[in-house]
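Incomplete set of chains, arranged as in the complex.
When the chains are written out, they are named A and B in that same order, and each has its own residue count from 1.
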Amino acid sequence: MFTHTHALQFEAKPDGPDPDFARKMQEVLGGQWGEMTVATQYLLQGWNCRLPGKYKDMLLAIGTEELAHVEMIVTMIDRLLDHAPLKPDAADRTKEAAAGYGQHNPQHLIANGSGASYMDSMGNPWSGAYVTASGNLFADFSYNATAEMQGRLQVARLWNMTDDHGVKDLLRFLLTRDHMHQQQWLAAMEELKADGLDGIPVPEAFPLEEELPEFAYTFIDASDGPDAASGRWANGPALDGTDNQLTAAPIAAHADAPILPPGDPRLFGTPPVPGESLLQKAKDALK
Amino acid sequence: MFTHTHALQFEAKPDGPDPDFARKMQEVLGGQWGEMTVATQYLLQGWNCRLPGKYKDMLLAIGTEELAHVEMIVTMIDRLLDHAPLKPDAADRTKEAAAGYGQHNPQHLIANGSGASYMDSMGNPWSGAYVTASGNLFADFSYNATAEMQGRLQVARLWNMTDDHGVKDLLRFLLTRDHMHQQQWLAAMEELKADGLDGIPVPEAFPLEEELPEFAYTFIDASDGPDAASGRWANGPALDGTDNQLTAAPIAAHADAPILPPGDPRLFGTPPVPGESLLQKAKDALK
């Protein structure tokens, strides 16, 4: 259950409007790596978590914080959309304005009346498919760490796409929180390992004796790049706690080319079982 | 440029048909974490990679291997679809068959004529949006490691959903390769760090002095779960190589509730600028 306060976690006020940047800012709101993803993902992982205690509590705490980030970015986009030009002639005072007009998202005006929406910078609506909640915390925390890396990377790029100090203040806050959250998920993975809950290879509980050991430590090289096998991934000790050595080998076939049986004739694939019309043709040919 | 051989990297032959499992197997072919995702993702990251040498070569090598995995799973699904029942009465020999009939994907027959397709187990088509290629290798390798974890997890679950030895042989191979590939991406992240190319927080090249230090090491708790701050993520030294300490604090507001200006009256939002029809109403009221 949630309660809401109108006060913001951090200020979200640009120096001035910028509909071009408003569109770009949508990427970190409703894009694959935007705040909608992390907010709803951490909450879902938390609600679905079948292990009571610190991990579940932490997931729900940070998911709730991320809702506040969604709120701030929506507010920022709303303000960037003030006074957006409705026609190109209105945009035409400078070449910079013409360029910015060309980049603006027309749905911001036509569909949302100068408001944000749950889409990315190319107008793709946010999708529940962006969210992963596998029930395996190690795999999910790895994804969460990635999300904070990709997210911070995008905010860092946006930082270089604007000179507006108000915008930069909010980006600064987001960059800092993503910095913290990267540490958070990496720490949580370490703790899962320390608590004996999972490890490499995830899921560790799958019995290794069911694997094929000859494929477990070999980098398979299927390309002619000369340096593919010169990295750590093909040399040195295994990273799964065993005393195996990583090595490399070219790709090789271990099974013959497959031969599929003919399909069910009632599905009319190729090859068909000759139907009456083909028979008729055969008969006609014999006349 | 690619060349193809008809021989398979590994055998993909079930003991017998099973249209229910054919549907489930689609998840690791065309689902978010399936082989289509990793094959096309590693190739795209490799092609886009602006750093020549071992990382680029490795990406193209493994992406090419993953294409062979797509091929094997397609072949397996094709064979699982042999003799699929076209009507429930044909499925009705046992309750098990009735249950399996209920689960089968009708598009496998109607649209594909007993063939695989690029979709997941619920019929969602595979999407290019599943692929991430950010240009930042550290962030992308973290995603790749996640993909191998989520992928191995799904295959391990499928392992418990079938008794078919032929199917299990292929799953065994996939589990083993995902085991190797988890190590591969973790090793590659270590190597990126060792090569000075990136580190925590990603992207490391963003100047930390632009951040707000008071938010960089604090776990913010926005929920009432009592154990949220009892993990490593809120205690002990920072994980970014600095000598800061991680700590915790309840969520707090740092800005007032936002007040947005009225919108452009030409967009007819609320509040509107009173138009003529409203004026007319006012006049009528005064009569």
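In the analysis below, contacts are C-beta pairs under 8 Å (C-beta built on N, C-alpha and C of every residue); 3 or more make two chains touch, one makes a residue touch a chain.
If you're wondering where the values come from, they're calculated on a predicted model, not measured in any experiment.
Participant: Given the 2 placed subunits, let me have the overall number of copies in this structure's complex.
Facilitator: Copies in the complete complex: 6.
The definition used in the following text is that only the chains that are shown with their structure count from here on.
Participant: Give, as an integer number of Å, the spacing between the C-alpha centres of subunit B and subunit A.
Facilitator: The mean C-alpha positions of subunit A and subunit B differ by 6 Å.
Participant: How about subunit A: which of its residues touch subunit B in the complex?
Facilitator: Counting only subunit A, the residues touching subunit B are 5-13, 32-33, 53-58, 60-62, 64-65, 68, 75, 78-79, 82-84, 86, 109, 113-114, 124, 127, 129-130, 132, 134, 136, 138-139, 142-143, 145-146, 149-150, 152-153, 156, 159, 172-173, 175-180, 182-188, 190-191, 194, 200-203, 206, 208, 210-213, 215-223, 225-233, 236, 238-240, 246, 251-258, 260-261, 263-264, 266-269.
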